[in-house]
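Heads up, one of the protein chains got dropped from this complex, but the rest are sitting where they should.
In this document, chain identifiers A and B correspond to the written order of the chains, with residue numbering beginning at 1 in each.
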Amino acid sequence: MPEILEKPTVWQNIQRVRAEAPLVLNITNYVVMNTTANALLAVGASPVMAHAQEEVEEMAALAKALVINIGTLSAAWIDSMMKAGLAARQKGIPIVLDPVGSGATRFRTETAQALVLNSAPSIIRGNASEIRSLVLAEQSTKGVESVHASEETLEAAQVLSANFGGVVSVSGRTDLIVEGGRTIRILNGHQMMSRVTGMGCTATALTAAFAAVNPSYLTAAANAMAVMGIAGEIAGEHCAGPASFEICFLDALYSIQEADIAHRMKMEIV
Amino acid sequence: MPEILEKPTVWQNIQRVRAEAPLVLNITNYVVMNTTANALLAVGASPVMAHAQEEVEEMAALAKALVINIGTLSAAWIDSMMKAGLAARQKGIPIVLDPVGSGATRFRTETAQALVLNSAPSIIRGNASEIRSLVLAEQSTKGVESVHASEETLEAAQVLSANFGGVVSVSGRTDLIVEGGRTIRILNGHQMMSRVTGMGCTATALTAAFAAVNPSYLTAAANAMAVMGIAGEIAGEHCAGPASFEICFLDALYSIQEADIAHRMKMEIV
Partner (left out) sequence: MPEILEKPTVWQNIQRVRAEAPLVLNITNYVVMNTTANALLAVGASPVMAHAQEEVEEMAALAKALVINIGTLSAAWIDSMMKAGLAARQKGIPIVLDPVGSGATRFRTETAQALVLNSAPSIIRGNASEIRSLVLAEQSTKGVESVHASEETLEAAQVLSANFGGVVSVSGRTDLIVEGGRTIRILNGHQMMSRVTGMGCTATALTAAFAAVNPSYLTAAANAMAVMGIAGEIAGEHCAGPASFEICFLDALYSIQEADIAHRMKMEIV
């Protein structure tokens, strides 16, 4: 059904997030909690951060989407991720998994793989090395930042999508969003995004917010990456360095207009 | 004693914080640790963040005020909150409780209620749904952000204050600060404050700093909310979105002058 995206729905998706302010439950890493909460608020969603086993199921029951991000993983949190995943699945809300650093250590790779199996995420969003690690169990990474998309990555994303039956969203110079035989490429973005920690995690959080109000998770994932890239371009025109870039980026998420999307978006649907 | 506030003491309170740089111990949530530490430094206080059971009593013994904030709660932290609360009580320093998300899950509501009973906070500072949950054990919330004050909220705050015998400070479009039969309303603020994560937690931290150097906890709580609102108004005049708003807000906390308070403050004492 490639026609789904013939008329892009980015602006409609933003308007729905702003109108409905969906509650997004984040079980995420310490480094980005503040940033992703602010990004969700900026785009119009309502963030909650919680991780206690005693409450994640109740929180998931209140939420419209769940983010599971393993960036600063420890054993106790895995149980909460599993519990919240199960509750979210039963409720039928989208689950977005960010396998941060998968491939870098056995602990992360195995946890990410277990989360894919047990939580049945709707969308997996990561960088190329993280996505490849879920297919090939590769044990190599250069940190948790960056890695460019390539044909090899596209193949890995397609295999992963087929294996677990959901959407795979790979960030990089070109973003790839894959589901079944369909592929969307986003060519927006700015080089400064690789110099700010947690931009990938922010992409994951926005993906969840968009999926909360969009029945097509493929479209939601693509729309979120387009907004990331466009906000990055707007920010890149005004900043003096990575810290002011981050401020401008979050401000742009808040003030982004239909015209920004119309004039800037570079989305290719294959 | 309604005359206490006939001549507002906001500026004197700021000056005392700047002069004495009181040490404020924060057992608080991961999302706002950085922000509230910076807000405390900006206003002139000395923040410490610590949560280990092995040290919270010693830290409380060094501190001039204690913040207990349950925003990203887990079981191990509750013990530390209880221990620190007891040590603070024995020392006679103010304890400010922020029941973040109380009402959203049973775990938070019950923990908040247990902290009220066992730690005997001097001041409880929350939004309307959190405050109501401590009176009515309501099980409903829309996330941890926002909720407007109302007559129902005022009543809940009065009941809560009477029940536990301390000050209740409710943030909202109009802030309500209640103790016994007395009510103070703060009409300052800016709509952008609801688009930045942790503004409530910052209000709690500032309340603790003000209470550290002010024998009247009612006055301290009102003064802190006035400073929050005034700094928010100053920031709102200069910002392009929520991220630049937060920067301007923290800068305003640092540079706020007597004239800003004189010209802007809207405090009603009932």
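As a working rule, contacts are C-beta pairs under 8 Å (C-beta built on N, C-alpha and C of every residue); 3 or more make two chains touch, one makes a residue touch a chain.
Fair warning: this is a prediction, and the values are worked out from it, not measured in the lab.
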Among B:Asp98, B:Glu233, B:Glu246 or B:Asp260, contact with the omitted chain is made only by B:Glu246
In the whole complex, of B:Thr9, B:Asn38, B:Asn69 or B:Asn127, the residue touching the missing chain would be B:Asn38
Have a look at B:Pro47, B:Pro121, B:Gly189 or B:Pro242 and name the one touching the chain we're not showing.
B:Pro47
Looking at the whole complex, which of A:Asn13, A:Asn29 or A:Ser216 touches the chain that is not displayed?
A:Asn29
To test your reading of the contact rule: which positions on chain A touch the chain that is missing from view?
29-32, 34-35, 71-75, 101, 104-108, 141-145, 195-198, 239-244, 246-247
Could you list which residues of chain B touch the chain missing from the display?
21, 23, 30, 33-34, 37-38, 41-42, 46-52, 54-55, 58-59, 62, 76, 246-255
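Criterion: only the chains that are shown with their structure count from here on.
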Between chain B and chain A, distance of the C-alpha-averaged centres to the nearest whole Å:
33
